[in-house]
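One structure, as structure tokens, below. Some questions next.
Note that one protein chain is taken out, while the other chains of the complex remain in position.
Coming up: subunit A.
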Amino acid sequence: MPAINVSKATREQDHEQSRASRVFDLAEMPLRELNQTLHDLAPGSNETAWEVLHPKGSHSVAVGVDQPITIDVRGSVGYYCGGMNDGSAITVHGSAGPGVGENMMSGSITVKGDASQYAGATGRGGLLVIEGNASSRCGISMKGIDIVVHGNIGHMSAFMAQSGNLVVLGDAGDALGDSIYEARLFVRGKVESLGADCIAKEMRPEHLELLQGLLDRAGATGVKAAEFKRYGSARTLYNFNIDNADAY
């Protein structure tokens, strides 16, 4: 994978929404107060637009939000941003550290820059969009989440993936989909190598339709579903094969 460049995304300042939103400056307020305030929002609250300033690599920004609000994070975040998200739409105007969107339930997270390792790990639902590259173990143990990466992904991505869709517009690193159960992996570029029990599969009309829908939702314009290859489980590891007993 090429070196990851985030500066363009970090510089991007989209303040259109900021007039109406409630601003939380992490240079002035502690992170716990931000997360507690977001957790305390009652269903139907009118405070539906939030903006977080100066995250400066903080961990756990906007974890566990369970209301349908929008959160714009202006800068780069550290570990676990948006973890367990259940319904909010989070945009990181920068890059994200390890575990962005870990165990997301629903809603969406968009990272304008790059994401570090295990983006979307164990995610159960919702849409995670990485507009730059994601590093190793993207979508590890995914359980229903949809992940769209505009750039490349690193090695061991979708390891033991169980369900959901991983879409990669660029290339995938070594051992893609190792020990995969049932997730669908769509890669447009080169796959360095496939992991154990992961194979290339036929792209049928229903896959093209599903993929086109994901590309549209992820803002991947100018890219056609037909340019991708599909990978998934050969299902040979579902049950223990007695002929392999000597290997243990």
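In this section, contacts are C-beta pairs under 8 Å (C-beta built on N, C-alpha and C of every residue); 3 or more make two chains touch, one makes a residue touch a chain; residues count from 1.
To be clear about the criterion, contacts and distances are computed from a predicted model.
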The chain missing from this complex carries, among "Amino acid/amide ABC transporter membrane protein 2, HAAT family", "Helicase", "glutamine--fructose-6-phosphate transaminase (isomerizing)" or "Lipopolysaccharide transport system permease protein", the UniProt name "glutamine--fructose-6-phosphate transaminase (isomerizing)"
Contact with the hidden chain (one of A:114, A:146 or A:171):
A:114
By the document's definition of touch, the residue of A:21, A:60 or A:76 touching the omitted chain is A:76
Residue in contact with the excluded chain [from A:82, A:101 or A:154]:
A:154
For the chain left out of this view, which of A:60, A:91 or A:135 touches it?
A:135
If the hidden chain were put back, which of A:98, A:195 or A:232 would touch it?
A:98
Given the full complex, what residues of subunit A touch the hidden partner chain?
1, 3-7, 10-11, 56-58, 76, 78-79, 95, 97-98, 114, 116-117, 135-136, 154-155
